[in-house]
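Left out: one protein chain. Kept in place: all the others.
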Amino acid sequence: MKRLLRALCLTAAVTVSTVPALAQTRNETLLVVIESGTNSLDIHTVGANPASYGVTWNTYDRLLTYGTKTLPDGTLSYDYNNIKPELAESWKFTADDEITFVLRKDAKFHDGTPVTAKDVKWSFDRMVSVGGFPTFQMKAGSIEKPEQFIVVDDHTFRVKLLRKDKLTVPDLGVPVPTILNSELVKKNATEKDPWGLEYTKTNSAGGGAYKVESWKPGQELVLARNDDWKSGPLPKLKKVIIREVPSAGNRRALLERGDVDVSFDLPPKDSQELAKGGKVKVAGVPIENSLWYVGMSLKQPPFDNVKVRQAVSYAVPYQKIMDAAIYGRGIPMFGGPAKPTSAAWPQPSPYNTDIAKAKALLAEAGFAKGFETTININQGAASLAEPMATLLQESLAQIGITTTINKIPGANWRAAMLKKDMPIAIDTFSGWLNYPEYYFFWGYHGQDAVFNIMSYKNPEMDKLIDAARFETDRQKYEEQIKGFVKIAWDDMPRAPLFQYYLDAAMQKNITGYTYWFHRGIDFRPMGKE
Amino acid sequence: MNLLEIEHLSLEFRTRGGTVRALEDVSLAVGKGETLGVVGESGSGKSVLSFAVMGISDAAAKVTNGAVRFEGLDLLGDGRSALDELRGAEMSMIFQNPRVALNPIRMVGKQIADVLSRHAGVTRDQAKTRAVEMLAKVRIPDPERRARAYPFEMSGGMCQRVMIALALACSPKLLIADEPTTGLDVTTQAAIMDLIGDLARESRMSTILITHDLALAAERCDRIAVMHAGHVVEVATTAELFAHPRHPYTAKLIATTPRPGVGLAELEPVPGALPDLRGDLPDCRYSTRCERHRAECAAGPLARMIDLTNAHLVACRRPL
Amino acid sequence: MIAHLILRRLLGAIPSLVAVVVVTFMLTRALPGDPAAYFAGPAATPQAIEEIRHKLGLDKSLPLQFVDYLGDLARGEFGQSLTTGQPVAQDILARLPASVELTLAGLILALIVALPLGVAAATRPGSWIDHLARVVSTAGVSLPVFFTGLLLVYVFYYLLGWAPAPMGRLDLFTSAPRTITGFFLIDSLLTGEFATFRAAAAQLTLPALTLALFSVAPLARMTRASMLGVLSSDFVRTARANGLSRGTVLVTYALRNALLPVVTTLGMVFSFLLGANVLVEKVFSWPGIGSYAIEALVASDYAPVQGFILTMAVLYVTLNLLIDVLYGLIDPRVRIEA
Partner (left out) sequence: MNPTLRHIRYVLAENPVTGLAFAGFAAILLLALFGPLIAPYDPLASNTDQALRAPCWDYWFGTDHLGRDILSRVIVATRLDVQISLAAVALSFALGAPLGICAGWYGGRTDRMIGRVVDTIMAFPLFVLAMGIVAALGNSVVNIVYATAIINMPFYARMARAETNARREAGFVEAARLSGNGDARILAAHIFPNILPPMMVQVSLNLGYAILNAAGLSFIGLGVRPPTPEWGIMVAEGSAYIVSGEWWVALFPGLALMLAVFCFNLLGDGLRDIIDPRRRT
């Protein structure tokens, strides 16, 4: 009898002690579901997709990063105005054209090798040399040539500036300038691939807060905490599992049933309903410097006629789109004052749905009977763009413009944008660096970048954009911005619709979710209550 | 007592085209150890009759009247449940086209063993040994090896021997042989018929030999029943039937049967075709083909089976 | 004998495989879109796109690209997937077992339902069970698989909570068994991880059911037709005349013979299911090669599409071989005469 009792006690003790242990692991593990995952562990590799930004954000350190602020609704957001050191202990302008970084002495890569200025230089050399997106992104901050990067000593690194560019420092806090373990990568580089891109694509070679524990491309990524991380406070979550679940309905069900912790970048209807339902919390932050718009190609008559563009802009069913296409998960960008009153971007255009006015303008332009054209949308974003296109089509029919909707496969979208042969297109563009002129440089400038899908060219606007880029005087700068925004409203090559929210839905016990311009999740400040 | 008695059996098929009255008022009896021949053109209902006796008729077949008694047990009535046990054990059947009548993908020895283990209450091993014995009994050379052969590896005659082994495995009291020699060459035919005859005699087994070959029936049977369009038109002992056929159809049949000394050219086919068994039929189904047909034939119902002399039965108003 | 048959079949399949390679190459090059532009990422200049085009070898002429492709194939290289960033061969090898396991599970489930249904219908043609079998199986094949899948998820996972979350082959807390065959069900049994087996089986149930619903109809119909034919055949009559029990007649005699055409149908259904998999995998986040192919196709990512189609073609040939062998196992005539 005694023995039995003892056995019972023992069993009970074992049970009691294992259950919290399990709960403990569950409490330190974060389950995230997303639509599709990364295709590379290194943002420098060819074709690294947007999901890789979030991965490299957590697995690599950069010299600099941004601080956080709390938005009015309580959500955390990165703070554009607060640039902080990360791998660098400190940094300062040591001359007008020179920034000097002092590296942390205790920082180590995942394999234990200490981080030195040599690694930093090699990494910087790499990103400006490999071509493609990383090189391009760094160019935006005037970081262009290996000669700019100087190793002063093991823990001091210097960047020479080619010109005075206010984007240089912010550009060092984007996901691209990661610091790699140069010895490790060089060991795995080949003659054909001197920068070891093949290796880093599938192997993590950094020293960030998280290590890649396992990666099944197209299925699952598991991150484990790097307990030796020194570049910031030790993260609370020991493990992060990111699972790909393509069906939006399934992602919602998983979250609602409590099987996962976070569902990221979900459809607006789900965000709206989940937020209303109150079972989970939804953090929605308007994406900075971004805009959904209806673009009209000036190369495709009759959209070379400004009256036609204005007519279309008056025919857009703005409010219907807000309600039925994005369920209010965006800030309206229509019905604003007639002239720009602030230098903010994006800001509401003065246009509103006004069919009578649209008809009149169309008649003035000589198209009283209307015409036929196509509305183009990106298949990859069809769940959002298709309802918008359908509503626009219906509305345009009222002023006599007959349209067909063209769904262009995601792969072809960029090529179509390059060709600039889409009469009407519904799309979005957002810039990482939150400056109006940055947006206009890509979207409206006569350099005719890929995102200027309207092929809009106006020398007057170009002058204002170029000036604003290097303008140091606040007053003048704001005038320049208001100036090109005004031109945009007058010429109306694209009709702004709304500024979209980046929504993340999560269980109520999740803390520390932070909005980032790169739209990846930063797991470092996150935890569970 | 007769081993098998068929009394006033009527059977019809319900098909899409209408009801086919395949058997009508058929009465027959088989005594112990007797060999009864059932002859007639194809389509006259011989096989339908045998299937009805065995209880393996098509699902569309429906017995509308009559009884089949095996050792006094009514197989269509009270004895229906016993039929499963009787089939293959007390009464069994062999078919034409032996090559397709055997399971093509099962070794013949196994097929025999299946029957034995079902009815003889033996173990699987015993059944196997007995199967080989049965193959030897039907005079198949090298039975051990043959037991492991598939039907497609054997000749038609061999297959028919297997079929006989299958049918006789449990020493039944009644064997129905439905055209057992169709599709076999002449020498094999004789050998098969000899085999059946020998085995039947050995065990005093009753046999029903169904054939369209009157000569064969003449040679092998004690008595013969002639069928035409679902009717039995004449029954008599073999000698009597050939000596004094009373039904015009029988006479015609005999006339078409090859005999020694008669050339093929002299044989005359039975004129006319079998009547369509759907819809209304005259009382005498032969009347449309009968040269002796007179108006009086249609007057009043035809009494079945007028007993003439010496157990010679005929169904005709104006017998020869 | 069988070896001889297999060899002959393999040789016979070579021209088809060659044709598949050529057609696949042309088809993928006809896909719209510019992978270079797609993978150059945001804000790429035309020059950056050209750089990538060169890197991918897409600036060469088509015939040259084809020669490159053939060379790679000869070396056993399927190229790299741009979407997952992995060698295609590795991706396919990792994902194929998932697809095959799912398809086989669906097929087996379908057989378990279809065979008895077909037999029941054949033994009582025209009866209510015959009509019921016909209506039920036809209804199953009339549903688009993705719709069935979604409905099953909604009812059994979301509403009732009986099924686990539709997120792949295992839930998040079970780790995959050591890879032996790649089939989780088999591997987990071989390694004795019964909890894993249960978890894998639970994940497999709904998608397999979706596929099964779709494939019951052709199998049940073929079983019925074939059984009807066999049941009216001479040898079944013989078996009945010999008083064999109903079960023996139906199963040992009739069904085994009736299986021959069913096996042929089975092959067809299997290759059909591999196609339907594409949709089911998408619904259930199943990490198979079907979902892999869709993503690649939409991204104009040539290498995975080519690798996928080639794999499927090889699978198809193998499948036909297997069916021949199976046929031989069932039917001694094929075996001995081959």
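Letters A, B and C name the chains as they come in the text, with residue numbers starting at 1 for each one.
Heads up, the rule we're going with is that contacts are C-beta pairs under 8 Å (C-beta built on N, C-alpha and C of every residue); 3 or more make two chains touch, one makes a residue touch a chain.
What you are looking at is a predicted structure, and each value in this text was computed from that prediction instead of being measured.
Trainee: Just to verify: which one of A:75, A:156, A:300 or A:379 makes contact with the chain not shown?
Mentor: Of these options, the touching residue for the absent chain is A:379.
Trainee: Just one of A:159, A:389, A:417 or A:433 touches the chain that is missing; which is it?
Mentor: The one listed residue touching the chain not shown is A:389.
Trainee: Tell me which residue among C:3, C:30, C:74 or C:160 touches the hidden chain in the full complex.
Mentor: In the complete complex, the chain left out is touched by residue C:30.
Trainee: Going by the touch rule given at the top, which residues of chain C touch the chain that is not shown?
Mentor: 13, 15-17, 19-20, 23, 27-28, 30-32, 125-126, 131, 134-135, 138-139, 141-147, 150-151, 153-154, 158, 217, 221-222, 224-225, 228, 271-272, 274-276, 278-279, 282, 290, 293-294, 297-298, 305, 308-309, 312-313, 316-317
Trainee: For chain A, which residues lie in contact with the unshown chain of the complex?
Mentor: 247-250, 252-253, 256, 267, 269-270, 273, 320, 323-324, 379, 382-383, 386-387, 389-391, 393-394, 404-407, 409
Basically, only the chains that are shown with their structure count from here on.
Trainee: Compute the distance, rounded to whole Å, between the mean C-alpha positions of chain B and chain C.
Mentor: Chain B and chain C have C-alpha centres separated by 52 Å.
Trainee: Let me have the rounded angstrom distance from the C-alpha centre of chain A over to the C-alpha centre of chain B, please.
Mentor: From the centre of chain A to the centre of chain B is 89 Å.
Trainee: CA centre of chain A versus CA centre of chain C: separation in Å?
Mentor: Centre separation, chain A to chain C: 38 Å.
Trainee: Applying the document's contact rule, which stretches of chain C touch chain B when the two form their complex?
Mentor: Those in contact with chain B are residues 125, 232-235, 237-245, 248, 252-253, 256-257, 330-333, 336.
Trainee: Touching chain C in the complex: which residues of chain A?
Mentor: 31, 33, 36, 39-40, 45-49, 131-133, 135-137, 140, 201-202, 216-220, 241, 243-247, 249-250, 253-254, 256-257, 259-260, 379-380, 408-415, 418, 442, 449-451
Trainee: Applying the document's contact rule, which stretches of chain C touch chain A when the two form their complex?
Mentor: 31-35, 37-46, 48-49, 51-52, 55-56, 81-86, 91, 94-95, 150, 153-154, 157-158, 161, 165-168, 172, 282-285, 287, 291-292, 295, 298-301
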